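Take a look at this one; I'll ask things after.
The other protein chains are all here in position, but one chain of the complex has been omitted.
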C-alpha cells in the first residue's frame, strides 16, 4: 500500500506492522505527532496508548510492558529522552526489548524545537549508568522511519536490549511516499516474560546482582551479545565510493544533503563519495575502513558540534585524516557550504598541506 | 588541620571550604555518606541541606540555587545521576555553575553497590541531550576528594558549567589522612545571577533560544568556552614514564592499583610507566601523546568494559597500539592480574606479533 | 453463576459486568487484591489495566479516560485516596463519571492495614476543594461489593459525578457466595465525551470558569444534580425497626455485627432495630427520621471516633438523643460490647436519666 505519509506518523505505522500494541509516552515537539498517531491508530488495532505523567513514568511503563513480553515503545525528543536515561539503563540491565524513538531537537537544555543531531552521544554512547549499549538506528527517509522501526523491534527482541530510532525533526516532519507491505509478525517466543500466569510464575525480570562475580558474569553476558551485534548488525549505505578521493560521512537528514553535494561535486569532476551509517551502534567500522581504504580525506558532517566524528576517528584510527563540519540550532549546511568545504579539502589534498593534521572546523 | 577522614565525608569538607552552603540530594549507596555529612555539617555553617523528593527534584533545586549565584552541589550514584541528565543539560545550557558528585556503583540498572567506573560515558561524553560538555574530575585519594571538589567549584564558576567529581566506591569508603587548610573563598562576582533584588531584576537565566541563529550562536559561545578549557585545564599525573616501553593508563582507584603494578614490574626490570588523567574532560590528550611518544604499547585499565579507552585511542590516533583490560561488578584487577597482562604485552612487543592490531581483551 | 468469591475480587467482577474496561491504580493493602484482580481479568475482556507511578498519576488517568467516555475506575486505601483528593475535585468539577473504591485501613498517617471506617469524612464530606459531593456507596457483603460497584457506574454516569465504593478491609477480605448474572450493559450515550474523532472535536472537558457568574452558574448546576440525587438515590436497609425503642445505626461490616447484636437483644426481649445506610451520600435522612420516629434512643456505631454520627444528628436534628460507640485501629466491637451498651441505653431510657443529653462515649 503506497501512501503519502509524514515521517513521525510512519514510525507508528511501522510499529503497528511490527506487532507493537503498547505505547507509553509524553508529547514534546518535534516528536508529538508520534504520540498523536499512536493515540489514533494503536487503539484501532486493540492496543493501548497512554500519555504518562512524565517521561520518567513513561519509560518505566515501557519497562513493565516489556517485562510482560509485549512489543512496546515510547517516543520523545532530547529533554524527554534525557529523563529516560535511568529507565533505559534498567531495561538494558534487565535484558528487555523495547523501541525508543528520539526525534532530536536543538539543545542543550530547552534549546529550541528545530532539528539537530546532538543526541548522538546520549543515545549511542549510552547516557545512562553502567556498561551497556543501545542498538541505534538512523533513518534518512519516511520509508526508513517505518522500516527501521520494524527492524528496531526485531533487533530489540533478538538481543533483548533497547533499540533507539534516532531521527531528526526534518525526517519527522517531511511528507514522502511510504510503501507498507503487510507481513506476518514473527516475534520470538519469550519464555522469560512475566505474564501473571502459572507457567511464568517462576520468571524474574531484574537488573540486580548483589555479588560482584554475579554482576561481572552478567556484564560479560551482555558484552557477548554486544560483540555478536557488532559482527552481525552493522548496516550502511555507499554512494559513489568506488573511486572516491574524498569520503563524506553523514547520517539522517545530513546524508541527503551530502548526497546532493556529492552529485554536485561529481558534476564538476570531483571524485567524492558518501558513506551513510544506518546503524549508529553497532557502528559500521569495518565497512567504513574498507570504504575509506583509498581516500585522501574523510569529511564528517553533523548537525552538532561533533559527536559521530569520534566513532569515525576510532574506526579509521589515524589511517586517514578526518575533518568535521557542523551546524547547530536548527541550521543545516547547504549544498553550497558543503561544496565549498569539499573544494578546500581537495585543494589541500593536491597540495598535501594538511596531511596528517586533525582539524576541527565549523 | 590533619585528620583521618572518609572519602565521602572529605567531599563535604572540601565543599564547605569552597564556600558551598547549599546541598540538595537524595541518598543512594555508595554515596549516602555525602548526604549524611552534608546534613550534619552544612547547617553548622549556616547553610541548607535538603533531601529532595527524587533526584529529578534535587537537580532542579541545584539549577535554581545556581541561578541565584550560590555555590551549590548534589551527590548521587549511577541510577540517580542518570535521572539528573535532563537537569544537567539544562544547567549547562543555561551556563550555570554547580558541582555534581557521582560515586559510581555497579550497573547497568540496579546492578549492585560495589565500585565501578562505568559511568565514564554518561558523565564525560554527556548523557544529556544537546551539544554540551561536563567538566569531569577524577580523585584518586581522600585528599583529592576534598581538593578536586574545591577545584570543581572554581572551574564551575570560571566556565559557568557543571563540574562532575567522578569518584568510585573505593575512594568514597576509604579512610585516609586529610589535610585541610583554610583559605579564603574567592568566588567570582556573578552579575548574571537572579537574586530577587532590584539590581538583578533584569537578569534572565534560561536555555531557550527559539531562533536557529540564536541557538547556533549560543552553542558557538559554549564551544569557545570548552575549547578554552581544553587548552587550560587538563590535569594529569605521570609516574615512571620517562623510559617506559609500556604505558598503563588508569584513573581513580584503578590508578592506585596500577601504581603498585608499575612498582612490581619495575622491581623485575620491566620498563613500565603510569599515566593518570585527573581531568577526564578536558581529557589530557596532548600530555598523553607526549607521554606515549616512545612507548611500544599502551594498556588502559578500567572498572568497566571499556569507556575511557576510547578517549585514549582518540588521543593517540593510531600512533601506538592501545589495549584494554577491564573488570566489572565490583571486582578489581589485582596487581598479579595486571602483572601477567604486562608480561604478555612485553613479550608481544618483543615478538611484534600484535603490532598495529586493536585488541579488546578482558 | 454462583461462586465463592473474595470481596475485593467481587469489585472487579462487578466492574466488568458494568462494562468497565479501564483500571488505573497503585496497590496498597488492604485494597491490593482489587488491582490484582483487575490486572488478571480486565485484559481478558480486552481492557486496560495500568499500575500508575503514584495515586496522583492514577486518578489523573481516570480523569482522562472518563473524559473520553469510558467506564473507568481506580481503587486504593486511605493514604492513596487522600492523594487523589485533588483529582476527585477536578473530576467532579468537570462533571465526569468514574468509580473510586476506598477499602479503608487504619489511620491517620500510615496507621496500619487493619479495617476502619475512618475515611467517612474524607469521602462523604468531600476531602477535596470546592463545593462538590461524591456519591458514596457502602457495601456490607461480597455480593454488594459487586452490586454496588455496578450501581456506582450507573449513578456515576447518571449524575456525571464520581461514585465512591466505601468498603472496609473485612468485607474486602471475606469469602462469600457471589451470584453474578450477566445483563447487558446499558451505559448512556456520552455526547460530551472527547474521543479524538471529528464529531467530538468541538467538545471540551474542563473545570475552569474564569468569570464568577459562570462559575456560580456551574456550581448551581452541580447543586441541582446533587438535590436530584438526594431525592432519588438514598438507599438503606431496615431490620426489626417497626416496634423498636432503640435504633442502632451502622454501615458496612459494622452493620453485620449490629444485626447479630439486634438478634441477641431481641432474644432477650429488648426492642432494638437496625438502620443500615447503603448510600452514605446522599444520606438517607428522611428514611432515618421515619425509622426513628418512635424510638427513645439512637446508637451509632462506627469503626472510627465518630464521623457518620454527624449525619445522623443532622438528620434527626435533636428529635431523638443520638449516642455513639466507636472502635478504632482494626478493633471491632463484639456483639457483647454492643449488648452491654444497649442494656445501658435501655436502662437510661427507663429511668429517663439521660433524657435530652448528648453523650459521646467509647
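Note that the chains are named A, B and C in the order they appear, and that numbering of residues resets to 1 at the start of each chain.
Definition applied: a residue touches a chain if its C-beta (ideal position, glycine included) is under 8 Å from a C-beta of that chain, and two chains touch if they have at least 3 such contacts.
The model shown is predicted, which means the values in this text are computed figures rather than measured ones.
**Q** Shown chains touched by the missing chain?
**A** Spelled out, the missing chain touches these shown chains: B, C.
**Q** For a quick check of understanding: of C:25, C:64, C:78 or C:139, which residue touches the chain that isn't displayed?
**A** Candidates C:25, C:64, C:78 or C:139; residue touching the omitted chain: C:78.
**Q** Determine which one of B:57, B:210 or B:238 touches the chain that has been left out.
**A** B:57
**Q** Suppose we count only contacts with the excluded chain; which residues of chain C make the list?
**A** Residue positions of chain C that touch the missing chain: 56, 77-83, 85-86, 89-94, 104-112, 114, 116, 118-119, 121-122, 125-132, 206-220, 222-223, 304-305, 307, 310, 313-314, 316-319, 327-331, 358, 362.
**Q** Mind pulling the chain B residues that touch the left-out chain?
**A** Touch set of chain B with respect to the missing chain: 39-40, 46, 48, 50-54, 56-57, 60-61, 64, 196.
Simple rule for what comes next: only the chains that are shown with their structure count from here on.
**Q** Taking contact as defined at the start, I'd like the list of chains shared as neighbours by chain A and chain B.
**A** Looking at chain B and chain A together, no chain touches each of them.
**Q** Same or different for chain A and chain C, when you check if over half of the residue numbers at their contact belong to both copies?
**A** Both copies touch with mostly the same residues.
**Q** Using CA atoms only, can you tell me which chain is the most central one in this structure?
**A** Centroid comparison flags A as closest.
**Q** Between chain A and chain B, what is the separation of their C-alpha centroids in Å?
**A** Taking the mean C-alpha position of each chain, the two centres sit 27 Å apart.
**Q** Distance-wise, how many Å sit between the C-alpha centres of chain B and chain C, to the nearest whole number?
**A** A distance of 57 Å separates the two centres.
**Q** Could you tell me the distance, in whole angstrom, between the mean C-alpha positions of chain A and chain C?
**A** One centre to the other, that is 52 Å.
**Q** Quick check on chain C: which residues sit in contact with 2+ other chains?
**A** none
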